[in-house]
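Here the complex is missing one protein chain, while the rest keep their positions.
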Amino acid sequence: MDMTTQQTAPPPLPRPAPRAQRPAARGATRPGDRIFLGLSRGSGVLVLVIMAAIAAFLTYRAVLAISKDEANFLTAFEWNPSGVPPRFGIAVLAFGTVVSSVIAMIIAVPVAVGIALFITHYAPRRLAGPIAYVIDLLAAVPSIIYGLWGALVLVPSLDGLYGWLDQYLGWTGILEWNQGAPRSLFTVGILLAIMILPIITSVSREVFGQVPRMHQEAALALGATRWEVIRMAVLPFGRSGVISASMLGLGRALGETMAVAMVLSPSFDIEASLLDPGGGTFAQNIAGKFNEATEMGRDALIASGLVLFVITLLVNGAARLIIARRKEYSGAGA
Amino acid sequence: MSHARDAQPAAGSLRGARLPRWFPWAAAAGSVAAGLAVSAAAGLHSDIQWALIAAALFVLGSYAVSAKVEGPRQARDRTATSLVWVAFLLAVVPLASLAWETVEQGVKVLDGYFLSHSMGVVADSEPGGGIYHAILGTLEQVGLATLMSVPVGVLTAVYLVEYGRGRLARAVTFFVDVMTGIPSIVAGLFILSLWILILGMGYSGFAGSMALSILMIPVVVRSTEEMLKLVPNELREASLALGVPKWRTVLKVVLPTSIGGITTGVMLAVARITGETAPVLLLVWGTNFINANPFQDPQASLPMYIYLQYTNGSDAAYDRAWAAALTLIAFIMILNLLARGIARWKAPETGR
């Protein structure tokens, strides 16, 4: 290692154990070996074929739809693919998807980091294990159940909160509330936040748990309080892990279908206020419009699904990249 | 050495003014009481409001008291502690409410009759009926998806761990990761465009299970890969040194050693796809009648049943939706607990 790389070198944390050398894969000359290798390689190739097919077929149907679209697909505020001529655009959906996911992230990330710290650094030792276990279990609750709970329990209990927000923050315009049922993008954001909490928490918790003891003791020995230890040694170490956990959560929030479809009362315009019902998301729009869609309608929905697909690919790709980079120099998988 | 002393409260003394140990509890109790009092006085009737008032009072109050008595550093430390506790409680409330409501509302109509009858002759707005057709559909769709995904997933993992080097393996690894993040509705749209719109097949349970297996394969690959990597290399070498061909080594030594972990992974994957609604909604279509043939005609499914009952909107339908939700969640939780149980039980052997 020369001097320059040494200086910028990341911390000398335990390196990942070198991947064990597998016995040579070559020399598969027996028929049994050839068949087995063929089968397993074939399965790997199948995965690639499926991914390629998803991209290809979605693009094919999407192009069919967009070529007949008389409105601008990216900017139009309407969804009428079965009309003559067909007119539809994803502006409202893109807005609603991004806004509801951003609200979800703003609520969920700090809370999830808080819970992760609670489990790793604050909770009584006896409680920490069971809490972590329950949070992992909650990650398995299906979205349809979050949707049912959101629509029948959460929505009715938000009136008071919305009244408040309107009273004190209504002047901002975006938090104005006109007494409609709280089936708005903001409610969707709250519900999505609750849904992605477990996943962000469990990844962050793992990362915080890997912070080397010696760095925390170094801070303690300097006379740091518990919070200062966390700020000096834990958060800097865990930052990239939290970022990638958040991206994974964001990926889920962007593609969430049923919970949004059950809670939102959609419309094809953009409301100035986030508390008023209206708007829509890609996934919610597909689920909501699918039943009565004609063939052209389905193709239009597929076109919007393709956009969602690309967005989630980018977000997840970024998350994986961060995790991979982190793994490289810390040996800590996330 | 005066420069370092300036900021010290009482030079040379180790004894800072400290609030008593019971202070956080007292502050919490006081804040809750104040929150309740304020909301009663102002006539607020939402639980969310008094809880938020109490949380804000707790955090700000402990900061103020601590800053006055203990100094700014301790105050910041206390604030961090209060915030972390508040974050925890904030998250517990909705999640506990979710569990509680599902059980409380779910037990209303959940009984033997409900589990063994379909909606065949029941109007959606009337009480009665059941989820037999939905359970049947879900079991068949998930079963078919599992049959398709497990061989592909396990073999892909075997390829990546036992044979995989070079660009093909790297590409497969990357796209398995990408696949993990596909929104379920996109998987549904893909099968829709290929199977139904282009090939002209009808809606069926099988169409749904194809979409489900797209969601399941990457999960199986990932967990199997992890398990295979845990198998010590010495085992492989010992077997190969005996002249056992590689494929038999994998089948007879590697896979059996990691079978516990693979089973856990598969069960978790099954639990995950059992609750998937979106692709089923697009591809299976739904019916009120019993259709035992997953290859022909629309079927029902448990998650979709919940959605359809919810959209119906009558009280009787809501009760059925909750009961179906309870059934679904119980099934998924049992699978999860079993899977984690197997993982823990197998833990010493695999060294995890």
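First chain written, first letter: the chains are A and B, and each begins at residue 1.
Here, a residue touches a chain if its C-beta (ideal position, glycine included) is under 8 Å from a C-beta of that chain, and two chains touch if they have at least 3 such contacts.
Operating definition for what follows: contacts and distances are computed from a predicted model.
Asks: Using the UniProt record as the reference, specify the protein name of the hidden chain from among "Phosphate ABC transporter ATP-binding protein", "Hydrogenase-4 component E", "Lipid II isoglutaminyl synthase (glutamine-hydrolyzing) subunit MurT" or "Kinase A inhibitor".
Replies: Matching the unshown chain against "Phosphate ABC transporter ATP-binding protein", "Hydrogenase-4 component E", "Lipid II isoglutaminyl synthase (glutamine-hydrolyzing) subunit MurT" or "Kinase A inhibitor" yields "Phosphate ABC transporter ATP-binding protein".
Asks: From the list A:V102, A:V134, A:A218 or A:I243, pick the residue that touches the absent chain.
Replies: Reading the full complex, the residue touching the unseen chain is A:A218.
Asks: Which residue among B:R73, B:R222 or B:R320 touches the omitted chain?
Replies: B:R73
Asks: Quick one: say which of A:M232, A:I270, A:A293 or A:V310 touches the chain that got left out.
Replies: Only one listed residue reaches the unshown chain, and that is A:M232.
Asks: Over the whole complex, note the residues of subunit A touching the chain we left out.
Replies: 6-13, 125, 212, 214-215, 217-225, 228, 232-233, 236-237
Asks: What is the set of subunit B residues that contact the non-displayed chain in the whole complex?
Replies: For subunit B, the residues touching the absent chain are 1, 3-4, 6-8, 13-16, 18, 73.
Everything that follows uses one rule, which is that only the chains that are shown with their structure count from here on.
Asks: Where the centres are mean C-alpha positions, what is the separation of subunit A from subunit B, in Å?
Replies: 13
Asks: Give every residue of subunit A touching subunit B within the complex, in rising order.
Replies: Spelled out, the residues of subunit A in touch with subunit B are 19-23, 25, 28, 30, 32-33, 35-37, 39-48, 50-51, 53-54, 57-58, 60-61, 110-115, 117-118, 121-123, 131, 133, 137-138, 140-149, 151-154, 157-161, 164, 194, 197, 201, 225-228, 230, 248, 251, 254-258, 261-262, 283, 286-287, 290, 295, 298-299, 301-302, 305, 308-309, 312-313, 315-317, 319-320.
Asks: Quick one: in the complex, what on subunit B touches subunit A?
Replies: Counting only subunit B, the residues touching subunit A are 44-49, 52, 73-74, 76-77, 79-81, 83-88, 90-91, 94-95, 97-98, 101-102, 105, 151-153, 155-156, 158-165, 168-169, 171-172, 175-187, 189-190, 192-194, 197-198, 214, 217-218, 221, 229, 233, 236-237, 240, 245-248, 250-251, 268, 271-272, 274-278, 281-282, 303, 306-307, 310, 318, 321-322, 325, 328-329, 332-333, 336-337, 340.
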